[in-house]
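Removed from the display is one protein chain of the complex; every other protein chain stays in position.
Moving on, here comes chain A:
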Amino acid sequence: MAECLYCGESETSTASWRTLLFPENSGLCRECRSLFTPIQEPVCKTCNRPVEHAGTCVDCERWEADPCWRGILRRNVSLFPYNDAMKDWTALWKYRGDAVLAESFRHRIRKLYLTYPAGAVPVPLPLSPQRLQERGFNQAAILASFTAAAGFSLHRTPDPSDILLRSTHEEKQSKKSRAERLSSTSRPFELKGDKKDIEGKHFVLFDDIYTTGTTLRKAALPLMENGAADVCSITLIRG
């Protein structure tokens, strides 16, 4: 009998075929499991936003109509909608800093990553050095580390400082309005590694949330400019 990772109440349901075969949301009690329901179809095929009719949403059409941003981010997939339960969970995970909570979604993240072409490089979005000190950990790096097989790791845990660098310290995205986010022309990310490590490769960016898609596109930009084959993204939440 273990404690639920989220609410701390004891988890009374014992191991069953179901939990063995479907370990999604593992470590959670029944009630907490039911809080987190994955995004349901139909969704926008580019950004994964839930929409009424499958296809491309208005925002993505706008991104693709802009010559600066066309094709920068091929596709985003997110696991959960940003509902009240997810807001509470994120507050505890990211802002209060209970970092191990993300373990519940390890399996889902890994499964999703495995649908990408073999060899796609997982790249967590880096934080600025200042924010990293403040928070003590990079939440995107935790998600990206789930791409390695559990138990033994053939790959080293991806190090966010290896490929991308976030040099400028901006105000938190979550404190800005949509217009502010979209209009900002800053380039917060730059390439840290060698250009030849980028050329011709597939990349999967990891972040906690896709809200307007600006941050992810800005992170994809230096990769695409340096010859990446394509850049996709996986986020835990679709805001």
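We adopt the following convention: contacts are C-beta pairs under 8 Å (C-beta built on N, C-alpha and C of every residue); 3 or more make two chains touch, one makes a residue touch a chain; residues count from 1.
What we mean here is this: contacts and distances are computed from a predicted model.
J.: With one chain of the assembly withheld, which option in "Cytochrome c domain-containing protein", "Probable sugar-binding periplasmic protein", "Competence protein ComFA" or "Acyl-CoA dehydrogenase FadE17" matches that chain's UniProt protein name?
T.: Options "Cytochrome c domain-containing protein", "Probable sugar-binding periplasmic protein", "Competence protein ComFA" or "Acyl-CoA dehydrogenase FadE17" narrow down to "Competence protein ComFA" for the missing chain.
J.: Based on the whole complex, identify which of A:V51, A:A99 or A:L165 touches the chain you can't see.
T.: Touches the omitted chain: A:A99.
J.: Out of A:L35, A:L112 or A:L132, which touches the unshown chain?
T.: The single option touching the absent chain is A:L132.
J.: Need a quick check: the contact residues on chain A for the chain that isn't drawn.
T.: 2-3, 8, 92, 96-100, 132-138, 141-142, 157
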